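Questions regarding the structure given below will be posed in turn.
Here the complex is missing one protein chain, while the rest keep their positions.
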Amino acid sequence: MTIWREVKIMYDFLLGHYSYWLTIILLCIGLYGIIFKKNLVKKTIGLTILQASVVLYWVSLGSKWGATVPVLDPAYPASDVANYLNPLPHTLMLTAIVVGVATLGVAFALLIATYNRYKTLDEDEILEQIQ
Amino acid sequence: MVAFAGLLIYGSLDLPYRGDADNLMHSQRSITDTVVAGNYFIQEAYNDANTPNMVTVVLGDYRSIDTLGEQVVVFTAGLICLLILRRYRPI
Amino acid sequence: MIWEVELILYMFVIVAAIVALEVKDLLTAVVSLTIFSFTMALLFVAMGGIDVGFTEAVVGAGVTGILFIVALYQTTIRTND
Partner (left out) sequence: MRTQFESPIVLLGSRLLSPYIMLFGIYVIFHGHYSPGGGFQGGALLASSVILIRLSGGRIVSRLQVREFFTTPLAAIGVIVYFGTGIVSILFGSYFLDYEALPFPGGLDPAALRYYGILVIEIGIGIAVMAILVMIYDHMARGEDYV
């Protein structure tokens, strides 16, 4: 019977940690896009993926097993905190997404200004023209 | 990049289980014996503001100065777009 | 929190992210990024953050795609990688 207990512990460990690993893989994909891609639009796509992965990590920290969404329902009393999810990470990430879109607009403004001056979006060609 | 991912995954092995209701951030009292903020928001949101949606209460009442700063950031981003992309007329 | 659904959505998200970074055509990359954002919104809803999911579905799948398209319209579609 001890082997089944080991299997149960291993199953719980995987169930509690798999979302962390997949989020880390997503973050590394975004970082790869920022570092190794030469086109500036591809770099911007990498930034969007990186930001989304960080938001996903915060939301996954706020989740509980067997809890409902943070809108008050009279069937579930609010005095027991295990009934509701933690609303604090949701609020922080709600503001972070909107700020992310506004700063993406700033990034596009810089990108259009760069194109109007150098007539290209490739990083190496811009560096050649600067030399 | 693969080494960086491996380092992060090795660091994540000691994190608490996801969704466990006995975590430190989901517990009733913190380790310094003060009230944890999320649980206070869950218990007292309807009594304080008559509103069932807790996210709205936290956004608009408890952390409203945070939201004010966020709105100023968005406004500044819009002004920066206006200043970069505007063409001045040649005189 | 149903972990099978979350696992399938994670697979979709990772495949869409890789396609958005590796494809040669920039318009295809933008469309794949929109798919990425909407699947991410579904993943937020599956984890319980309905407000965050709503915001991501409106902002990430709507406004971000339009801004990318307008930026491509103002600049060029040519890319080397």
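Chains here go by letter, A, B and C, matching the order in which they are written, and residues are numbered from 1 within each.
One rule holds for everything that comes next: a residue touches a chain if its C-beta (ideal position, glycine included) is under 8 Å from a C-beta of that chain, and two chains touch if they have at least 3 such contacts.
None of the values given here were measured: they were computed from a predicted structure.
Contacts of the undrawn chain with the visible chains, over the full complex, involve A, B, C.
Residues of subunit C that touch the chain left out of the display are 50-51, 53-55, 58-59, 62-63, 66-67, 70-77. In the full complex, subunit A makes contact with the omitted chain through residues 69, 71, 94-95, 97-98, 101-102, 105, 108-109, 112, 116. Residue-level contact of subunit B with the missing chain is found at 47-53, 55-57, 59-61, 64-65, 67-68, 71-72, 74-75, 77-78, 81-82, 85-87, 89.
Note that in this section only the chains that are shown with their structure count from here on.
We define each chain's centre as the mean of its Cα atoms; on that basis subunit A and subunit C are separated by 11 Å.
The distance from the centre of subunit B to the centre of subunit C, each centre being the mean of the chain's C-alpha atoms, comes to 22 Å. Each of the following residues of subunit A touches two or more other chains: 15, 19, 25, 32, 60, 62-65, 67, 70-71, 90-91, 94, 98, 105, 112.
Each of the following residues of subunit C touches two or more other chains: 1, 51. Residue ranges of subunit B in contact with subunit A, taken from their complex: 1, 4-5, 8-9, 12-13, 15-21, 25-26, 28, 37-39, 41-43, 45-46, 52-55, 58-59, 63, 66-67, 70, 73-74, 77-78, 80-81, 84-85. Subunit A meets subunit B in the complex at residues 12-13, 15-17, 19-21, 24-25, 27-28, 31-32, 35, 60-67, 70-73, 78-79, 81-82, 84, 86-88, 90-91, 94-95, 98-99, 102-103, 105-106, 109-110, 112-113.
Within the complex formed with subunit A, the subunit C residues making contact are 1, 3, 6-7, 10, 13-14, 17-18, 20-21, 26, 29-30, 33, 36-37, 40, 43-44, 47-52, 55-56, 59-60, 63-64, 67-68, 70-72, 74-76, 78-81.
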